[in-house]
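Only one protein chain is missing; all other protein chains are in place.
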Amino acid sequence: MTATTPSAPLGDDVGRDLVRGVCETLGAAADTLGDLDRRAGDGDFGTNIRTALALVDENIAADDPQTYRQWLTALFMGWLGVGGTSGPLFGMFFRDLARAADDAPPTAAQLAEALAAGQATVQRYGEAEVGDKTMIDALEPAVTALRGALEDGREAADALRAAEEAAVQGARSTARITARRGRASYVGDASQGVIDPGAAAVALVIGAARAAVAGGGSPDTSWIA
Amino acid sequence: MTATTPSAPLGDDVGRDLVRGVCETLGAAADTLGDLDRRAGDGDFGTNIRTALALVDENIAADDPQTYRQWLTALFMGWLGVGGTSGPLFGMFFRDLARAADDAPPTAAQLAEALAAGQATVQRYGEAEVGDKTMIDALEPAVTALRGALEDGREAADALRAAEEAAVQGARSTARITARRGRASYVGDASQGVIDPGAAAVALVIGAARAAVAGGGSPDTSWIA
Amino acid sequence: MRRSIVNDPGDLVPEALEGLVLSHPRLLALQETHRLVTRRERARDKVGLVSGGGSGHEPLHAGFVGRGMLDVAVSGAVFASPTALQVLEGTKAADAGRGVVQIVKNYTGDVLNFRIAGEISGDDAIETEIVLVDDDLATDTGDERGPGRRGTAATVVVEKVCGAAAEEGADLQQVAAVGRRVASAARTMSLALEAGTHPGDSAPQFTLGEDEVELGVGIHGERAARRVPFRDADALTDLLLDPLLAELGLARGDQVLAIVNGLGSAYPLELQLVARRLHHRLADAGIAIDRSLVGSYVTSLDMHGVSLTLVPLDDELRRLWDAPVRTPALTW
Partner (left out) sequence: MRRSIVNDPGDLVPEALEGLVLSHPRLLALQETHRLVTRRERARDKVGLVSGGGSGHEPLHAGFVGRGMLDVAVSGAVFASPTALQVLEGTKAADAGRGVVQIVKNYTGDVLNFRIAGEISGDDAIETEIVLVDDDLATDTGDERGPGRRGTAATVVVEKVCGAAAEEGADLQQVAAVGRRVASAARTMSLALEAGTHPGDSAPQFTLGEDEVELGVGIHGERAARRVPFRDADALTDLLLDPLLAELGLARGDQVLAIVNGLGSAYPLELQLVARRLHHRLADAGIAIDRSLVGSYVTSLDMHGVSLTLVPLDDELRRLWDAPVRTPALTW
């Protein structure tokens, strides 16, 4: 485990590890997340994830990314090749992550600001607020927790662990909400009791980022169901 | 009653009387003839007759015919404005009658040749033979009888009376035939026992010609049913 | 249950013609009495072209009146021939002093009324020639004395090349000859998944089982000789193409004009799939689709089906096909 300060660049391989971690974690959870979308949405989220990951793989194979930005570009371009609402929103979110730094790996502080920028972008395009039962319900607390932890002087991996916890917390809280945005809003109270799959996916992404920075430890997925 | 030889022109008003007689006779019989077509055809013959007669009336009103040819032209052009098979066939038949002579009324011999030409035209276009249960079954015997009577030196009205009798005879005989041409051929044996309406119409036309030449005596229609 | 956007069905044809002409005020004019659609500016010093037939096949024929194609279209009621008088008036209207070619789809009523009109127009010293279109391979019985093959989508090609030839200044015989050349070389096969419905009626002209396809269907809702099992777009296309290729005896290196024609309610995605298969098959056979049309040109009300027409091409036909045309339904 590497200990880094907010202003020190994260490890050289953080881009690669982050992207690989996101792909592995989301790939493993795709069926479960698709089921959630089936129960309170239109059921295509699992397919959308798989399509995105296949495109990311293609991009990696074609472009042989080396730098952090190249790795994240392979990720965000893959997601932009996907339909539904999650494709463009995750795509633009990852694009902001890609822009965290120039070619070098970002610092923890830059990563936090990039996550905040990503949240703002998702909200600019998706117009969702906290409480609408969307990915914002996981993203907003994660960004807040990360910034707070870094301001408190906690080291990068530790701060990301706090962000992950907040994201999981936020995602789990969506089970208590009736959706107001996205396809899930069409099913009304039937979405009660079902975790928003996009929010859960965000929590896994933050978990994958934590793992990449911390140098290991796949995100827990047992809470999703 | 005017007595005329085959080579003497028929009366000055023969065109007018012939056309008016055809229109009155067919108009009066349209319902009955339509019924026959309903029983052994597609049922539109009555409508076709009415449409034709209305157009003939329009032509007469518009063109104010004076000569034999002008009167007959109003008649044939009216029939050519009608659908179905009877429209064009009667139209072309009457066109040949119109061409019996130039502007003067035809002689009885010319009228006979014109009837024969009309029969040939109907057969050229319709490809029906005697026995096919069509207007030819009335027309052929009428033409034969007329020519024969004139050759025998009988006067015009008398010869036309013979033609009328032959036509009625021919038309009535169609009740015993199963149709092989025209719409009636589609109904098969159901046409048995039903007089062919086109053949009946031809008999009425010859009767109207006889009346025009003889100066009176509407054709009998009681045999049609 | 089927319904139509229609007023009194008895007024359908005159009302629709009026709508067409109002929509093309610079191109078309209407002669109401005989239901003639003519060019707004009558052509001068060229062979005239008249066509027509029953309605329900739109855009045929009135949609092909204009520069480079028909001078006059004569409309009968739905699926019924126009009368001889209508055709006569249409023939007169098409005449510009150099004679008139009458383009007629091979149906008893149409042939009768056009022939009669041609004969009578002689009274007005108008020379006429009939070009009979009889491309429908499904009705090729080989019987010399039968009614012969029906006329379908090849009519568009005949009207186009005759129109171009007339515009170029060809004489009556030449225009008729090139039309006959197309008519005798062209063949069409059609199929339907669902019959059309007469305007105002609530049921289609015939019904098919879930697994049935009407192969060799006509454009008047006539039943076809064969019903075959339903299959996918490629296989349906093959059903049309195989007999056409067998009949036309095309060889590697030959060039054809192809029409993928919707019969009414086939939609563009469907026609594009048929076109794709056609291109693949002919490419494999080494036959070049040098020109093509994909769309609904000769229809049968809202019949759901498609027809495939192939016409072997040579330099003259290609030149006439490419010549400029401006009509409501075909413009280049």
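To keep things simple, chains are lettered A, B and C as they appear, and every chain counts its residues starting from 1.
In this section, a residue touches a chain if its C-beta (ideal position, glycine included) is under 8 Å from a C-beta of that chain, and two chains touch if they have at least 3 such contacts.
All figures in this text were calculated on a predicted structure; none of them were measured in a lab.
Student: List the neighbours, among the chains on screen, of the chain that has been left out.
Tutor: A, C
Student: Among C:40, C:227, C:279 or C:318, which one touches the chain that has been omitted from the display?
Tutor: C:279
Student: Which one, C:59, C:76 or C:148, makes contact with the chain that was left out?
Tutor: C:59
Student: Touching the hidden chain in the complete assembly: which of C:95, C:214 or C:302 does that?
Tutor: Of all options in C:95, C:214 or C:302, contact with the hidden chain holds for C:302.
Student: Given the full complex, what residues of chain A touch the hidden partner chain?
Tutor: 55, 77, 80-83, 85, 87-88, 91-92, 95, 125
Student: Since one chain isn't shown, list which residues of chain C touch it in the complete complex.
Tutor: Looking at chain C, the ones touching the missing chain are residues 1, 3-8, 12-13, 15-20, 22-23, 55-56, 58-59, 63, 193-194, 199, 202, 210, 230, 232-234, 236, 260, 264-277, 279, 289, 292, 294, 299, 301-302, 304, 306, 326, 331-332.
Here, only the chains that are shown with their structure count from here on.
Student: Taking chains as nodes and touches as edges, what kind of graph is this: line, ring, star, complete or other?
Tutor: If you draw each chain as a dot and join those that touch, the picture is no line, ring, star or complete graph.
Student: With centres defined as the mean of C-alpha atoms, identify the chain lying farthest from chain C.
Tutor: Farthest from chain C by mean C-alpha position: A.
Student: Please tell me the distance, in whole Å, between the geometric centres of chain A and chain C computed from their C-alpha atoms.
Tutor: 60
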